[in-house]
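Note that this complex is displayed minus one protein chain, with the remaining chains in position.
By letter and in written order, the chains are A and B; residue numbering begins at 1 in each of them.
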Amino acid sequence: MTNEEELQVADYLLKKLFPINRSITGEGLRLTLNILKKYIPLEIEEVKSGTKVNNWTVPKEWKLNEAYIEDSSGKKIIDAKNNNLHVINYSTSVDKTVSLDELKKYIHTRPDIPDAIPYITSYYKNTYGFCMSQNQLDSLKEDNYHMYIDSKHFDGSLNYGHLLVKGESDKEILISTYVCHPSMANNELSGPICSTLIYNRLKNRQNRFSYRFIFCPETIGSITYLSKYGKIMKEKTYTGFILTCIGGDFPLCLKLSKKNNAPINIVYKALRNNEFKTKPFDPRSGSDERQYCSPGYNLPVGQISKGLNPNYPYYHTSLDNLDFITAEQLIKSVEQVMTLIDAIELDGYYVNKNPYGEVKLDKYNLYPTINDISDMERTIQKQTTNKILLVLNYSDGKTPLSYLSEQYRIGLMEFKPIIDILKKYDLIEGPFLERRELE
Amino acid sequence: MTNEEELQVADYLLKKLFPINRSITGEGLRLTLNILKKYIPLEIEEVKSGTKVNNWTVPKEWKLNEAYIEDSSGKKIIDAKNNNLHVINYSTSVDKTVSLDELKKYIHTRPDIPDAIPYITSYYKNTYGFCMSQNQLDSLKEDNYHMYIDSKHFDGSLNYGHLLVKGESDKEILISTYVCHPSMANNELSGPICSTLIYNRLKNRQNRFSYRFIFCPETIGSITYLSKYGKIMKEKTYTGFILTCIGGDFPLCLKLSKKNNAPINIVYKALRNNEFKTKPFDPRSGSDERQYCSPGYNLPVGQISKGLNPNYPYYHTSLDNLDFITAEQLIKSVEQVMTLIDAIELDGYYVNKNPYGEVKLDKYNLYPTINDISDMERTIQKQTTNKILLVLNYSDGKTPLSYLSEQYRIGLMEFKPIIDILKKYDLIEGPFLERRELE
Partner (left out) sequence: MTNEEELQVADYLLKKLFPINRSITGEGLRLTLNILKKYIPLEIEEVKSGTKVNNWTVPKEWKLNEAYIEDSSGKKIIDAKNNNLHVINYSTSVDKTVSLDELKKYIHTRPDIPDAIPYITSYYKNTYGFCMSQNQLDSLKEDNYHMYIDSKHFDGSLNYGHLLVKGESDKEILISTYVCHPSMANNELSGPICSTLIYNRLKNRQNRFSYRFIFCPETIGSITYLSKYGKIMKEKTYTGFILTCIGGDFPLCLKLSKKNNAPINIVYKALRNNEFKTKPFDPRSGSDERQYCSPGYNLPVGQISKGLNPNYPYYHTSLDNLDFITAEQLIKSVEQVMTLIDAIELDGYYVNKNPYGEVKLDKYNLYPTINDISDMERTIQKQTTNKILLVLNYSDGKTPLSYLSEQYRIGLMEFKPIIDILKKYDLIEGPFLERRELE
């Protein structure tokens, strides 16, 4: 895809997917996966309600037919048709007329953002309820109100999509995102859309690693996936990340993997990009890294989002809408994540094929001369030679390239052209995943 | 014992033990051990003078019959009957009349605390001498003074008492204290009295570890003990501490074990109590940790006292008396040391029995609901759930509980109720002493 095409796809998917009433199961989820299939050939699987998945059970499927509140004059004061967030996700049915005081017990608001409708779920506790803005609640008069929800919980299935892009190695980079939130833009259309575009960047090039893409409902989806594929992922996963809340005008942020020495932790730091932030691993909050990094799996993966705090002001409200994020921001996120991916591909152990003494660089025209060149040219030559000397000295099969970034304060990607030159002249081998002895 | 009983015992022992003329051998030492036996069933052993104990030899027993100085009028200006500190501990005999100038060669004072009698010993160098306050020395007039000491050094024995409280494991916590100082309160009645009370707290409860109590004379006593029991202690000792100078109004202080990774070092820090101080291991000064941490044994034990500097102003003087420490202070020290003991019992490796993905906490009512509860209740529920998520995520058989204290800045004992809940629902196993694989 050209940049222009990427922008068009991002824009199309934002508008197409936003209105859908997604949940952790059901038609909205299936529709979302099928729309994404147009741009990423996901294999979509289904797991029946009631299936045991680790410590959990796949829940019944939920279908919402109608949900509204009307006043005594028959006027619908809220209707899920207008905004999916007006009804608690996974609500049971109700058909009951109550006083204003009684009604208030079933209404959720966000007093701190009085014009926002909150997003509330109750997947595992049978209950019903409505959400509206605090402003609207304050405007309600004493009256009799008719609460009406027509929904169904039934034995159905849970769906997810996945895909493997094969690389030179069968070691995998995990890219996981979730697709269960209804009618919110950053959380959660940014993740699936960026993942889709990243797939399109990777599919046509030669990659060192394989890439496993997962699009699933949050928590129960990744648990379900892990119960089937967790063992193979434990064996194959080199590193990876969950992509979530990746839109908006915030700095990129890595929630570190629980494993301190996970490649994602090391390489992200080695980029030495001051605008890239990190936050520590913490199982008390977050997304599917809580499952992937649970003690039985403990995959070396992190979570990538934008903003140090996922609870940006409009998090989990109706104001996280298509005004809040733009297709341009998503393309920028794709660029940033691709830099990280390129750095993961670049890092590793290199081996100097002439490790005894320095390589005689002037044989390859890699040494600055005293010839008649400009100061600028000489400076550039010198800088290049210096990086070559660094890489050759540390290509000992025991020192990862990222160590040089740390030790010599040089962004990892600055070594990319150096590695290319040295491989062109057959002076080094690598990158290797494991340490190796010099010959 | 109730708190009231503890106070009474502490008070009784302080008053009963203070006047006794203890030394590293002899009647005073035996009497002290026998008085303590009333509250702790120590097994008292004896080792004959002349016995080789590692690089040392058990010295002759010392018996002081009488010691005084009288002036030419026959007035006793000092008399050991009035204060045991007036004579150098282990003094030889003397019966000699001398001028004031000559007398001064045999008098020790503390010019910096002019009303204190210093405590001086000369166990291994045959000598005699007296101690008095600087004020008294300054008041002496030119005269002939009669120095008189009637003491005996003879083949006798050295005594110590010890006791093992058996726990689930035969791995032992060492609690060692010394009983050789005469007529000083903090140094050294606080140690034996607190140890006695700690024994009484431990004896009637189920303990994970066994507890080895040692009451011995300092240095030669622990060396003698180690020469007999050192090999078994090296095998069994999990951690432990010497208790000394534990009275007074000072903060608790751990002199770290020489072994950096000794449980006492780690757990003490994990308590995250800002009022608990530490000081580094140092073999140049201190108490019996110098023997227990000598290179041949190197037990993972520290030393617990009060005050960063053991040389509180009245250290080793007659002013370290019953006005200087109180029974209440000793009970407070017992409470603090018991917290440390409870933390040692709590720390270790835990294993999550459902390690694949998060545990579904609402199955056990351990997840906050959206039900109608107060904000306060929800906050408490959320905090508890958060700690549960932490403990479950790190119960991987490889991460000690104390790591969570460090990493997430939560005092170790705050996890006690969490561990209790999780064990109640059979969600975790542990604590284990060693790392273990998940199933």
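Keep in mind that, in the parts below, a contact is a pair of C-beta atoms (placed from the backbone, for glycine too) under 8 Å apart; a residue touches a chain by one contact, two chains touch by 3 or more.
Nothing here was measured: the structure is a model prediction, and the numbers come from that model.
Q: Thinking of the whole complex, not just what is shown, which of B:Ile120, B:Leu140 or B:Ile410 touches the missing chain?
A: The missing chain is touched by B:Ile120.
Q: For the chain left off this view, which of A:Asp362, A:Glu377 or A:Asp426 is in contact with it?
A: A:Asp362
Q: Pick out which of B:Leu226, B:Leu252 or B:Leu390 touches the chain that's been left out of the picture.
A: Of these options, the touching residue for the absent chain is B:Leu226.
Q: Among A:Met338, A:Leu389, A:Met413 or A:Leu433, single out the residue that touches the unshown chain.
A: A:Leu389
Q: Quickly run down the residues of chain B that touch the omitted chain.
A: The missing chain touches chain B at positions 53-56, 88, 105, 108, 120, 122, 124-125, 127, 129, 219, 222-223, 226-227, 230, 258, 280, 282-284, 290-291, 293-298.
Q: In the whole complex, what residues of chain A lie against the chain that is missing from view?
A: Listed in rising order, the touching residues are 352, 354-360, 362-363, 369-372, 386, 389-390, 392-397, 407-408, 438.
As a convention for this text, only the chains that are shown with their structure count from here on.
Q: Once chain A is fitted to chain B on CA atoms, what angle does the rotation have, in steps of 5 degrees?
A: To bring chain A onto chain B, one rotates by 120 degrees.
Q: Indicate the whole-number Å distance between the mean C-alpha point of chain A and the mean C-alpha point of chain B.
A: For chain A versus chain B, the centre distance works out to 55 Å.
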